[in-house]
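Apart from one protein chain that is not included, each protein chain of the complex appears where it belongs.
Letters are used for the chains, namely A and B, taken in the order the chains are written, and counting of residues starts over at 1 for each.
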Amino acid sequence: MEAYPVIEFKNISKKFDNFFANDDVSFCIKPNTVHSIIGENGAGKTTLMKILFGIYKPDSGNVLLNGTKVSFKNPLDAIKSGIGMVHQHFELIDDFTALENVILGDEVSNYGFLNLDEARKNLFDLIVKYNLGVRLDKKISQVSISEKQKIEILKLLYRKSDILIFDEPTAVLSPVEVKEFFKIVRKFKDEGKSIILITHKLNEIKELADRVTVLRKGKVVYEVDRNDIDLTVLSKQIVGEIDSDHTVDKRTDSFSERPFLKFENVVYKKDDIELINELNFQVHGGEIYSICGVEGNGQSEIVELIVGIAHKSHGEIFLEYEAISLVPDDRIEKGMIKEFNIGENVILRNGRNFVITSNMIIESSKSIVEKYDIRVPSLTAPLDSLSGGNQQKVIFGREIELDCNTIVFVHPTRGVDINATAYLHKIILQQKNKGKAILIITSDLDEAFYLSDKIGVLYKGRIGNEFKRKDFEEGSIKRHEVLRNIGKAMIGVNIV
Amino acid sequence: MSKNLKANILSISISLIATLFILFIFLFFVGRDPFFVMETMFTEVFGTGYGIGQALFKATPLIIVGCGLAFCFQASLFNIGAEGQLNLGVFGMSIVAYVFDDSLGLLVVPVAIICGFLLSAFWGLIPAYVKIKRGVSEVITTIMLNFISLALINYLLIEFLAVKSTVRTEKILDYVSIPQLSNYFEIFQGSSVNLTFIFAIILALVTHLIFYKTRFGYKLRAVGLNPKASKYLGINSDRMTVISFMIGAGITSLVGLNFVFGYKSYYEYGFSNNIGFTAIAVTLLAKNNPIGIIFTSLLFGVMDYGGLAVNTIVPKEIMLVFQALVILSILSFDRLVKIYYLKES
Partner (left out) sequence: MIEGILSITFMMQVLRMFTPYYLGASAANFSERGGVINIAIEGFMIISAFSYASITIFTGNPYSGLFGSVAVGILFSLLYSFFTIKLKINQIVIGVGFNLLMAGIAKFLMLMFFQSSSNTPSFTQVPVLPFLSSIPLVGDLTGDSIIIFALILVVLSQILIYKTKFGLRLRSVGENPEAAETLGIKVRIYKMWGTIICGFLASLGGIWLASNQNSFSDGMIAGRGYIAIAAMIIGKWKPVNIFFACLMFAFFESLEIVLQISGSGIPSQLIQMLPYLITILVLIGFVGKTKPPAADGVPY
């Protein structure tokens, strides 16, 4: 007997300006299954979920919940109908405790006064049932990302959500935490809930999904059930045609004698907390060194120390050359002045002329746009009118043009689509071959494996384990072992 | 004409009309004939050379202080302390000028200006320093410093430096002064408008060049737009804060040219009549653009003198209300035009 699909999308279309985020999307989600929606950045997954969740209204088409047409006006409506969503970027209030965050908006109160005891009891039961390990009275600012995610899940359970949507849930988790997450999802399924998993990680699909829908450029291009999943076919469907330019596979092996960047027993304290704890590493010219680790183990602090925003308490930081190029992680917040145009951002950074004329600005814009193939409405358009991928290219271009011998990239391809990612990786390898010392801070192990000569795992402000390219490159026998070891190192297990 | 420029003209026009409308209703409410008031104001201000001169005279300090404030506002530093800063500077300027006018002759003018500038700059250094070292909001510190500086000046005047039974300093020698415009243009006969007006215009043009055509100006604006990114881009935002505050505060002291050297030849407690605050409005309305500041200053100068001109019909304090309404009105319509005409959110 065919059950009603719990959710059905019927011809959903949504346009933003001239571009179809969702283009006649139709598919069903069966009850009590784990349904995965996959696609690259910009494929339309998040837009579709936002429509389901009541944040956006579709231009045309319908959403059916258990056979009935629904049109949620806001997230609260969706929540009331049993749909809950854990967003990619958590929506938690740092200064509140976990308890306060969970009950907010659905508080139990007597004549306006908060009654926390009842809520506490309910939540405790849920924590035990799903093995969530959430400490209700801790402030969000003091808990790990993994615990934050569990708090978000608790929010949904507290509101009795039967349909749980997860948007890129494992993007910021360590391998061990990812396994925990899988367990939790399986428990949900056992309890009769329906789960929608938005991800681009193929291994998660293999582990969890009962059915997979692939979106590309706003359209549904492929659907497959668990038993018929073939990862190669799946990848092809996700990506369509790859701009596979493997011409820069040749890598230089000669490194400079002296390191261009060296941290020696560096300690950095802030408010009496040791954020960097006897950190040691070095990067030579021609070498790509990647620092991997779970967010919050000192990555931002390392960047701040290199750039000079933060000052070390102990130890030495050696810079063979004073000038450093930096591609920061949050491009809008740290990477550029979005109100200025390309040329203005470039000139501001290259620090040469005192007088700045309009011609200089236009020439500057032009050279970057041409050299790095950037799509712009006009040469003087402010940076905030460009797409994320193009903005990232501008920042890359700006920094590369400085021709510094030491370059630092922080999460360089986060939120960038696959073609642009390949392009940016090509640029990084080109710079390596030119003899520059390159430091990459990333949590994307695929990226680290592809690019690096050496990987250092950062845990609680220190690099305890390093891994060499010959052990993890494509074709090495030890590749899986290294991957496992890196996973362990990320959570503090020391590998001898 | 760019869409942005159209939007700006649209919003300013609508807001002026709306404000006039509100003013009319207000005047009706207090029993005055608004048309008569407007007519009188127009003929008094624009109908005579004296009127125009006075409007320019009132606009001049606004342009100067406005440019000074623009240095701070472009870096997102809310300097509410212009009143205290300029008073301190002008006070110092007059004392120095009086003490050295016979020994230095005309040379005393640049010397006094520099002393006044440094004094005001110092008063701007305090909030800047406190901000970078301790993170204290400059809004509160500058307001507090206003009170402190005025009390200090009052004390120094009354205890030591004022002419007996007045609250002003001694007069500087007559020939150490800036010529009135009426010396060159008969039409301004009787008005106190002087060459400082020309100086103010030049100051605005130079400031405009600095903001938009120099590296310093770009760095300044970058810090104002995104202090975090500026740090990552290698700009020393702490240094920028201190420099822009000191320059901005220092510039405000230059109103002394208009009032002291160009008009009374002494400092009088209370002479500034809150231009430090009016200039805030003038600068913000012009969106920190010095050319725009010239126009908004002229507007406020007209309103200022216009208020005086109709004082017999309706108290000049109505102008304070009018100015505040203009501010709120321009801010609102600017936003409304952005939302509905330029379709931003």
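We adopt the following convention: contacts are C-beta pairs under 8 Å (C-beta built on N, C-alpha and C of every residue); 3 or more make two chains touch, one makes a residue touch a chain.
None of the values given here were measured: they were computed from a predicted structure.
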item: Left-out chain, listing which of the shown chains it touches; value: A, B
item: Selected from B:Val130, B:Leu205 or B:Leu225 as touching the chain missing from the view; value: B:Val130
item: Residue of B:Ala18, B:Leu104, B:Leu125 or B:Met144 touching the missing chain in the full complex; value: B:Met144
item: Contacts of subunit A with the absent chain, listed as residue ranges; value: 74-76, 79, 87, 91-96, 100-101, 104-107, 109, 112-114, 155
item: Residue ranges of subunit B at the interface with the undisplayed chain; value: 30, 78, 80, 130, 134-137, 139-141, 143-145, 147-148, 151-152, 154-155, 158-159, 277-278, 280-281, 284, 315, 317-318, 320-321, 323-325, 327-328, 331-332, 335-336
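Convention: only the chains that are shown with their structure count from here on.
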item: Computed distance of Cα centres, subunit B from subunit A, in Å; value: 49
item: Of all residues in subunit A, those that touch subunit B in their complex; value: 307, 309, 326, 328, 333-340, 344, 347-349, 351, 353-357
item: Parts of subunit B lying in touch with subunit A, wherever the complex brings them together; value: 213-216, 218-219, 221-222, 225-226, 228-235
